[in-house]
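Of the protein chains in this complex, one is absent; all others appear in place.
Take a look at chain A:
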Amino acid sequence: MLSRSSTRLRRNLPSSIDGPIPESRRWFALVVIFEASTRSTRPFYFLRLDFLDANLGNGGWRFDIRDMKIKWLGLLLLVIGSLGVCSAFQSDELPEEDDEWGLIREPRAGGVRAASTGAPVQPSAPSIRNTAANSRAPPAADKKVQFTLEHSFGGSEFKPAGVFTARVRESLKGAQTLLKFRLSRNAFTDAEKSAFQTLLDNDDFYSIRVPADVMNPGDEYILSSVKARCLSLSNFQERFDFHVDQAHVIGVTYSSTVSCPYPRPLRTPSQWSFDSLIVSKSSEQVLRSLTHIDAFEATGDEVSEDGTLVKKIPEKSFWAKYWMYMIPLGLIVLNAISQVANLPEEGAPGQGPPGAQQRLPAGGGGPRRR
């Protein structure tokens, strides 16, 4: 499971990052600060880095501003250089640490351990700051995004329960990928503990939700629920399965890490601190194991005109080819041999087997009778 998700991620890294940028192209870097107007009252800013192909000449920039209602604020920095920048990008774009795996676990096999400290983490409005500002990080690659995890007890109102942090990796084409989810979870307050106890008694649902668009949270939420008893059975070992498509969260499955049999036994939790495991899955591309050319090369079979594959018939052995002639021939030979062998017996009837002796008078009785 672990290795699978990681390979999946690696496969989905945009290939343009890995490959060297052709020398012949001149690149400009463009850093712009935008004010993104969200539904929340507080505006936030984010820094965006993009490249313009100087050879294209017309200066149309490449980032996608369709869905983001961006109000242009100011141009901070423009035109850093040309060829020199290019080589710098090459080295920086390489995928760096091991924690880019979708699945993050602490050595204790805990997953991303929530700091279940008494002080609740203040849920802040989602903010994205550019790590490119740091001198060590790659200038264009990763940003961080924060979004709130909210929970509800059996249909009650949703309240903040923690903050997710994820990395946003941006490819040259402007596609964004969410990576490396981390959660800092608030501990249960006393009121929440009693609410949870009620859920346990009623075998009710404990629900969580996160915004569907983490970059730009709106009204749409991704909701997921688990039976409270399952959670207490696992001793608050929770598991989030994020299904991510670029910068969107499509679905979150919230579950306990242990199997939860039916009927669910009631077990009062011994401790109230969460142990979170976060799995992030981005989409897998389908593999097609056969195309015309593959098939042709693999077996030497021929593809007929209508596209169906015709098996090449291997050369048959001598026996396989001519058995239909061999068997009758063999039979004739056998027959001939037996006739030859029988001829002397006919000559001396007295020496024949007793059955033949008895049969002979009946069958060939004609000449004997008068």
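In this text, a contact is a pair of C-beta atoms (placed from the backbone, for glycine too) under 8 Å apart; a residue touches a chain by one contact, two chains touch by 3 or more; residues count from 1.
We adopt the following convention: contacts and distances are computed from a predicted model.
Chemist: Considering the UniProt annotation of the chain absent from this complex, which name among "ER membrane protein complex subunit 1", "Integrator complex subunit 11", "Beta-hexosaminidase" or "aldehyde dehydrogenase (NAD(+))" applies?
Modeler: The UniProt record for the chain left out of view names it "ER membrane protein complex subunit 1".
Chemist: For chain A, which residues touch the unseen chain?
Modeler: 1, 66-67, 155, 203, 205, 207, 212-213, 220-227, 230, 239, 241, 243, 245-246, 248-251, 253, 255-264, 281, 283-286, 288-292, 295, 298-299, 302, 304, 306-313
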